[in-house]
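With one protein chain withheld, the remaining protein chains of the complex are depicted in position.
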Amino acid sequence: MDLSFVLLQFLTGLAYASSLFLLAVGLSLIFGALGIVNFAHGSFYMLGAYLLYWVVRGDPNGLWWGLVVVAALGFVIGAVTERLLLRPVYGRPEHYQILLTYALLLVIEDGVKLLFGAAYKSLGPPAALAVPVWVLGAPFPAYYFVQIALALGVALLLWVFLQRTRYGALVRAATQDREMLEALGVNVPRLLTVVFALGIGLATLGGAATLPMQTVSPGIAVEAVISAFIVVVVGGLGSVWGALLGAFLIGEIQAFGVLVLPEFSIAFVYLLMAVVLLVRPWGLLGRPPAVRT
Amino acid sequence: MKARGWLLLLLAALLALPWLLPGYALEVAIQALILALFATAFNFVFAETGLLSFGHAAFFGGGAYTTALLMQRAGWPYLLTLPAAVLAAALLALAIGFFSVRTSRIYFTMLTLAFAQLVWAVVHKWYDFTGGDNGITGLHPGALWGDARALYYLALVLFALGLTFVWRLHHAPFGYALRAIRDNPARAEAVGLSPFGYLLAAFTLSGALAGAAGFLQVAWQRSAFPDFLYWTKSAEAIIAAILGGAQALFGPALGSVVFVELGAFVQSRTEYWPLVLGLVLLALVLFLPQGLAGLGGGRARG
């Protein structure tokens, strides 16, 4: 196997991993701070692609500001969802939260169909990126570098936010002990709103960022949320870096699995998940649950 | 005494139903009974141990595929496949439970979901054995069970047996042990109860019952499809159980009847069933936390 091809395959895996990371990181973040498994996460991801299609009005060059607008819209939608729907069920057992987010999945699926119709929606990459970049003599879609850069940028900003800001420290603390934060006088409800809104903003951004290379239709949410689950199960529920590692592993396994056994390349992903589940059920970078609660 | 009177009346009504309902309503009633058995199976683990399984579709589908494969490949008569379907589902539950029941709460939910998706992926891809995404079609359960009334009674008997089984377990030392583990695992362990063994046993029994529901589905549908094992199938049992009221013995069955009847009603009128179901669930979670059983004063199971 020649080096340039290995590099090419590595980059395709990385591009796929980038969209997986943006899809899954919010799911993990929300679980970490709120303890909620968001079954509607894939739906917000899908909604992001529709929103981009809607705000740029078919103009591929509107991508740049479109992404910003969609992420902001996603943040607002997330904040409103949290305040109106999730907050009333915080004190209740997990299954109410699961049911609630599952209900959101159903509503959003039909909602986008009512708003945007059932046809596939598609938007090309911006003119400047519609040409291939040459990587060691092989053509590679320029837009994928945008996706990779976006994912890395988000990861970096999240790191700065969580590790280097006071508010980020509070978010991390919320994953450990909410009561303690409350006792310290932190406005925990607002903190939770911010985290949920951030998670949803990232999901809509991720969904929107895929539109130049893919297509969107009402059914993609169910597939997307399962992909997100696989990523966080592998990486570790609640761990941002786990989502990064999980997305990277799955993207690359897919890219190189295709070469080894093309017929079973999807099976490799499930195989990875199975091995992780058997060896470290809490995920590669997750924390083992200390005691049964 | 009064409760027994109502129960007898309900039983009489259920027995008379096939002779009162027109053809299609009876078909829907069978579907409701199948889901009732499936949801009751799921709810046994959920109510007694607090563990929410998102993987019960694997046991439902496992039972269904066992029946379908035995009928198609070995030519077994339909009814004879029941023990095999239950056994296969139990073994599958034993295997998945072995790795899952050690973890707690949401991890358990995610693990069962992941394992069930793994089983789904195998069934979906293994063309030579399971028929892959084509499923197994053209399975006629024979003259007797092919008749809607007979199938209804078979489903009713299995559902009643399942419910009785769950009720007996609830009142048996086994049930007390499960609830002790649920409420205070540390103390339960201190008095010598092994959470792992008890939880695994409960999960396996629950999976076995779900397999019986899958067995029934094959006769009703005349086919088996990978969708039986997809995660949205698990969601149906969860929705039915919580909709009806997970803490009431009849809750899951009540929820199943409402879910199936509402689905049949809405789907025949509009393709926006997901939207309707979503709104119903939102209302349920926000305004009716005890489920429909909570409307009647929230009588606890007993």
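First chain written, first letter: the chains are A and B, and each begins at residue 1.
In this section, a residue touches a chain if its C-beta (ideal position, glycine included) is under 8 Å from a C-beta of that chain, and two chains touch if they have at least 3 such contacts.
In the analysis below, contacts and distances are computed from a predicted model.
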Listed names "Fe-S cluster assembly ATPase SufC", "ABC transporter substrate-binding protein", "Heme exporter protein D" or "2Fe-2S ferredoxin", with the criterion being the UniProt name of the chain not displayed: "ABC transporter substrate-binding protein"
Touching the absent chain when the full complex is considered, from A:39, A:144, A:229 or A:282: A:144
Touching residues on chain A - with respect to the absent chain: 5, 8-9, 12-13, 15-16, 19, 110, 113, 117-122, 124-125, 130-132, 138-144, 210, 212-215, 217-220, 223, 254-256, 258-259, 262-263, 265-266
Chain B residues touching the omitted chain (full complex): 22-25, 27-28, 31, 125, 127, 132-135, 137-138, 140, 146, 217, 220-223, 225, 227-228, 264, 267-274
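In this section, only the chains that are shown with their structure count from here on.
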Chain B contact footprint on chain A (complex, rising order): 31, 35, 37, 85, 88-89, 92-96, 98-100, 102-107, 109-111, 114, 222, 226, 229-230, 232-233, 237, 264, 266-267, 270, 273-274, 277-278, 281-282, 289, 291-293
Sites on chain B touched by chain A in the complex: 46, 50, 52, 99-100, 102-107, 109-111, 113-115, 117-118, 121, 125, 185-186, 195, 231-232, 235, 238-239, 242, 246, 272, 274-275, 277-282, 284-286, 289
